[in-house]
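Here the complex is missing a single protein chain, while all its other protein chains stay put.
As written, the chain order gives the labels A and B, with residue 1 at the start of each chain.
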Amino acid sequence: MANRKSSVKLTNQLSKYFFLSCAVLVSLIIISIVWFVGVQGLSTFRQASVLEFFTGTNWNPETNHYGALTFITGSLATTAIAIILGGPFGLAVAVFMAEIAPAKIRSLMRPATDLFAGIPSVVYGYVGLTVFIDLIRKTTHSATGYGLLASGIVLAIMILPTVISISEDSLRSLPNTYKEASLALGATRWQTIWKVLLPAATPGVLTAVILAMARAIGETMAVQMVIGNSSRFPQSLVSPTSTLTSNIVMEMGNTPFGSTWNNALFMMSFILLCISLLLIILVRSASRKGESH
Amino acid sequence: MFKVKLRIIVLVTSLIALLVLAGCGQTAAPNKKTISAAGATSLQPLVKAAADEFMAKNIEVQVNISGSGSMTGLNNVANGSIDIGNSDVEVTPELQDKGLVDHQVCIAPFLIIVNKDVTVDDLTKAQLADVFTGKITNWKDVGGEDQKISIIGRAASSGTRMTFRNIVLDGAEFTTDAIAQDSTGNLLTGIKQTPGSIGYIDAAYLNDTIKALKYNGVAYSVDNVVNGSYPIYAYEHMYTKGEPVGIVKEFIDYILSDEFQNNFVEKNGFIPINK
Partner (left out) sequence: MKAKQRDYVATGLLWLAALAVIALLGWFLAFILARGLPVFDLEFFIGKDGVGAQLFNSFYILALSLLFSLPVGLSAGIYLAEYAPANKLTDLIRLSTESLATVPSIVFGLFGMIIFVNLLGLGFTIIGGAATLALLNLPILVRVTEEAISAVPESYKEASLALGANMWQTLRKVILPTALPGLTTGITLVAGRALGETAILIFTGGMNVSRHMFDVNPLAAGETLAVHLFAVQSNPLPGTNAEQIADGTAALLIIVVLIFNLCLSLPIRRYQKRLMGK
């Protein structure tokens, strides 16, 4: 009996150390990736000017011009479009699934929306290229149809599963008492959703939005097919331009590792990391403020 | 107490790390039965065909190939990680002193293509240069209808683009008012569906959804490339670190053999080196 007890205790102790070790290992991997990207990226500035990199729009590595503002703007703009189009839509679907859908419909919708996540980027890009671009060119009378709008729409669809599944999970994990109390007080279902459930689920919804933003800003293959990949500063929503990721993937494989050009691509990847870090901190502090009120 | 904890943590962490690496580490010994080749995407179908044939003939050899860009191939072969680097560009100055040996395996001709609604059939070198540097932006300036010219080209670092720039533009800068696609497939889709678009591809990819232009009045054909009247082409290279030996040499010899050159090279879109 005493033996069993001590072995239970030992397992308890060991498991804790195992978990901790895994956390340390993951942190080490993450740190080494961040370090790798950062060191490669920052060595760009041995050759290129920091000011030009962040404020210039002239990207011409062959003549030593490394202005990456176009790409930064492109990434932020496509992500914003994707969140504006896909965020509310996804959240509405999540609310529907968590609160309104009959059990049968819900049990069908969950795997269905998850399936969006399983469609590979290349397929999204292909549909974007053959369907959306054509449609945008015809409706906006632009010359080509490639640009921020096309990639924003493709990304909006791609972030749907992230927004839906995480928001729905967080809505469902709310204690039933919230809903019951609100309904008992005579509130309609919509009032309950709007005034009680959504505010209570805010942290989860924010996580969903953060992950969706991360997915959108980091997406490569699909964006690269529909953005047009011109190094020109975006003139409109429907003129070809580039994002950080699309330019990285276009040029990474064809530039010598260790050259300033290649390092500049790593710097762009490092910027992506920093942007998302910033976004996350912003959203975190916003949600904390929301809670304290 | 804290020290003991720390020791356990370090121990377990390194154990996990070891376990993860062990799976790879124990098998990392160089295997003479495997050839690794990587590099230019455009050359990849040809190398794949060669690998299939070569593996069929040599039961014990495994050829692993990948296409991730010329420079990825060159970098990896220069630092000795892989056996063969496939490239559609010459070796860069950075890698010149790494002892890379060039094997020219075939010739890649290029075509100027346009959307089917473009009425122009022929452009001179000077006209093309003006179009791609952005001096001419409307088809009516080169004898066509009043329609905006939309350029759909390749990535700034692609070998196809460099070749095109050296031969047609004499090294002048491309305009930035152009769409770029990173593969022939996406470029073809773009040209097919965009009215007034112009671009350039490897000759083999011409299909009936797009139209090829004459260059200085000369239409592309294998004969015109061989007799020198159609000048837009480049050599495709396979680089090894030092002279190749063993199965790597056999593989490259096989690619250069008449059997492979005559039966597979044209089928995969290139002109045999022996022509």
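Structural remarks
In this text, a contact is a pair of C-beta atoms (placed from the backbone, for glycine too) under 8 Å apart; a residue touches a chain by one contact, two chains touch by 3 or more.
These numbers come from a predicted model, not from an experiment.
Across the entire complex, the residue among B:42, B:70 or B:127 in touch with the chain not shown is B:42. Contact with the chain not shown here comes from a single listed residue; of A:142, A:182, A:229 or A:245, that residue is A:245.
Screening A:179, A:215 or A:232 for touch with the missing chain picks out A:215. Screening A:50, A:84 or A:112 against the full complex identifies A:112 as the residue touching the chain left out. If you put the missing chain back, the residues of subunit A touching it would be 8-9, 11-12, 15-16, 18-23, 25-27, 29-31, 33-34, 36-37, 89-90, 92-93, 95-97, 100-101, 105, 107, 109-123, 126-127, 131, 157, 160-162, 164-166, 169-170, 173, 175, 187-191, 193-194, 204, 207, 210-211, 214-215, 217-218, 220-221, 244-245, 248-249, 252, 266, 269, 272-273, 275-277, 280-281.
Subunit B meets the missing chain through residues 16, 20, 23-25, 27-28, 30-31, 34, 36, 38, 41-42, 44-45, 48, 51-52, 55-56, 59, 62-68, 72, 76, 79, 81-82, 182-186, 188, 204-207, 267-269.
As a convention for this text, only the chains that are shown with their structure count from here on.
Mean C-alpha position of subunit A lies 32 Å from that of subunit B.
Of all residues in subunit A, those touching subunit B in their complex are 17-18, 20-22, 24-25, 28, 60-61, 129-130, 133-134, 137, 143-146, 224-225, 228-232, 240, 249-259, 261.
The touching residues of subunit B, when paired with subunit A in their complex, are 5, 8-9, 12-13, 15-17, 41, 68-72, 74-75, 92, 94-95, 148, 150, 152, 155-159, 173, 176-182, 186, 189-190, 193-194, 196-197.
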